[in-house]
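Shown here: the complex without one of its protein chains, the others still in place.
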Amino acid sequence: MKMTLAEIALFLGGTVIGADDTIINNIRSIEEANEGDLTFIANKKYLKKLKLTKASAILAPPQTAAEGKNLIIVADPYAALGKLLTLFFPLEHGHSGVSPDAYIEDGAIVSPGATIFPQAFISKGATIGKGTVIYPGVFIGNNAFIGEDSILYANVTIYHSCIIGKRVILHSGVVIGADGFGFASPGKDNTKIPQVGFVQIDDDVEIGANTTIDRAALGRTWIQRNVKIDNLVQIAHNVVIGENSAIAAQVGISGSTKLGKSVMVGGQAGMVGHINIGDGVIIAAASSVHKNIKPGQIVVGSPQVSHDEWLKIEACKLRLPRMRVMLEELVKKVEYLQAKINKSSNEG
Amino acid sequence: MKMTLAEIALFLGGTVIGADDTIINNIRSIEEANEGDLTFIANKKYLKKLKLTKASAILAPPQTAAEGKNLIIVADPYAALGKLLTLFFPLEHGHSGVSPDAYIEDGAIVSPGATIFPQAFISKGATIGKGTVIYPGVFIGNNAFIGEDSILYANVTIYHSCIIGKRVILHSGVVIGADGFGFASPGKDNTKIPQVGFVQIDDDVEIGANTTIDRAALGRTWIQRNVKIDNLVQIAHNVVIGENSAIAAQVGISGSTKLGKSVMVGGQAGMVGHINIGDGVIIAAASSVHKNIKPGQIVVGSPQVSHDEWLKIEACKLRLPRMRVMLEELVKKVEYLQAKINKSSNEG
Partner (left out) sequence: MKMTLAEIALFLGGTVIGADDTIINNIRSIEEANEGDLTFIANKKYLKKLKLTKASAILAPPQTAAEGKNLIIVADPYAALGKLLTLFFPLEHGHSGVSPDAYIEDGAIVSPGATIFPQAFISKGATIGKGTVIYPGVFIGNNAFIGEDSILYANVTIYHSCIIGKRVILHSGVVIGADGFGFASPGKDNTKIPQVGFVQIDDDVEIGANTTIDRAALGRTWIQRNVKIDNLVQIAHNVVIGENSAIAAQVGISGSTKLGKSVMVGGQAGMVGHINIGDGVIIAAASSVHKNIKPGQIVVGSPQVSHDEWLKIEACKLRLPRMRVMLEELVKKVEYLQAKINKSSNEG
């Protein structure tokens, strides 16, 4: 694809500073960009690299100063980059229509506008919406529902009766609706409690590779609109994740825990079951959360504390060996003083 | 399904308090239950919700008081719930028999009483027992053995020569028998040590989605009877897990570590290799265990300590900033006292 800076600025609603007839063929990172490439500044940290880049032009935020460089000024360069990448690199699946080499059971309802690859399996009672793409090795269980314009990459598994919305993206190896981990007398009889609920995933959700979301014991496990979940995340039965939340890789959320809207969770964090995490909470990477968190809080650590408290505790932790020495010296000094005082009292 | 309370009580061996001809159509959680639903109290925490539930009846433990409510009293309501759910929601796979669209190699021994879905792959020398269900996308390697009445959900992989018992449930994405992580001169040559052992999984084990259990270097990796393992767990080569143990999600157990019977491990905990965890040990979530643990111990933390010790240390950790201030004030105070004493000695 070839576009001039003027055309790109028009597409993005931005303003060109410099030669607006410069032609752009590709988009590259600031270190790798060359003649003919557009690059971007999404993070102030990279501003110092501006002078050295060989890119023909740079997507940059307002007030960026870069003498001798062509700029396209936009309010949010990272979002603009996303828009532009969609234009330069349109997603292609290389197939369309329902393959005769897919296995579609009688009683499945597959939109003729869906794309079903060979080697996909659609069970009876399942529904596949228009515009949805189902890759090879995907299994769709009985009575599962997949809305329109969703993408299920290779080797995704959807257990029976789960509901997936519109424009949902499920990456390879995702498992939706396996049994929740429910056993009576755990550690002794381990009697299985049948998991007879389902999973509901609302519109515009994206879920990373090999993430697992268990079906509810009763009722539903619910991932709300526009939630984004990274790879290898564990979502247990009856969890609810509020809309627009973002969950980084390898997070684990235990059963029946409820996250509000716009919660952000760092990688490898964990939450116990049956707690409530308020709207807008931020949980730092690798934290272990064991109790309710009020809306808007930032928590860190294992077990978690507020970010302010954590900073103080960590500063002390690093000084602990010094504190230990101080304490031992002080004990000796006080003993010495005491002896001296006793002596002087006795003498007095 | 419709049953009266009298019929349900008979099935569960319980006692009705209230109108025993009440008809039950469904089973729901205490918040969601309505007219015609049975609900349950598995946890004392939920007793206060008893008054508000719209359920027609409640499965409850002995001595539950709930005026005006229909109760079925049973010794263990959670186990009773499990039994009842099995009755109300019988597990259906929607297929039976060996599909001609499965790929079964010559020399595989598949019971005519097994269910093999289309798109499953059974290698030569493999055995599939009677009543076992193999979903699409499952791969069974050469000479693997799967006992009777087991369920392997979609996209499970069993490497060659592994042994799976009876009534075992493997959820989607489980990988049994991939090579253990064994390399000579790690970080330098990384020379692969062939992993020529196998995995043995005994009867009544259940393993969650995307969990991985590596084959032994030599000999076996062994998951004993009635062990329950959650999603995304890593079990390394030559690990042994004793019967009735329960392992929560995202736990990692390093090579050759041995767990006794009835061990319970919280989510995201990790264990180093070559250690022994005694019978009945409880390891808290997110703990890192680096040495042998005696039977019956409860351990917490990273690195782990006993639960009692952990409580004391954590209490101090939260007071660390205060302790630091106290210590610094004390240093000043003692210096002041010392100066005063010196002065008074000199004066004296």
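As written, the chain order gives the labels A and B, with residue 1 at the start of each chain.
Here is the rule we go by: contacts are C-beta pairs under 8 Å (C-beta built on N, C-alpha and C of every residue); 3 or more make two chains touch, one makes a residue touch a chain.
Because the structure is predicted, anything quoted here is derived from the model rather than measured.
Interface note: of A:T4, A:N25, A:N231 or A:N276, the residue touching the hidden chain in the full complex is A:N231.
Here one chain is not drawn; of B:T22, B:T39, B:T115 or B:T212, the residue touching it is B:T212. For the options B:G252, B:G278, B:P295 or B:P321, the residue in contact with the chain missing from this view is B:G252.
Screening A:G125, A:G182, A:G208 or A:G255 against the full complex identifies A:G208 as the residue touching the chain left out. Touching the omitted chain from chain A are residues 27-29, 32, 76, 78-79, 81-82, 85-86, 88-89, 91-92, 94, 101, 117-119, 135-137, 153-155, 169, 171-173, 204, 206, 208-210, 226-228, 230-232, 244-246, 248-250, 262-264, 267-268, 280, 285-286, 302, 314, 317-318, 320-321, 323-324, 327, 330-331, 334, 337-338, 341, 344-345, 348. In the full complex, chain B touches the omitted chain through residues 103, 105, 119, 121, 123-124, 137, 139, 141-142, 155, 157, 159-160, 173, 175, 178-179, 181-194, 196, 210, 212, 214, 217-219, 232, 234, 236, 250, 252, 254, 268, 270, 272, 288, 302-303, 305, 309, 312-313, 315-317, 319-320, 323, 326-327, 330, 333-334, 337, 340-341, 344.
Note that in this section only the chains that are shown with their structure count from here on.
Between chain A and chain B the centroid-to-centroid distance comes to 25 Å (mean Cα coordinates, whole Å).
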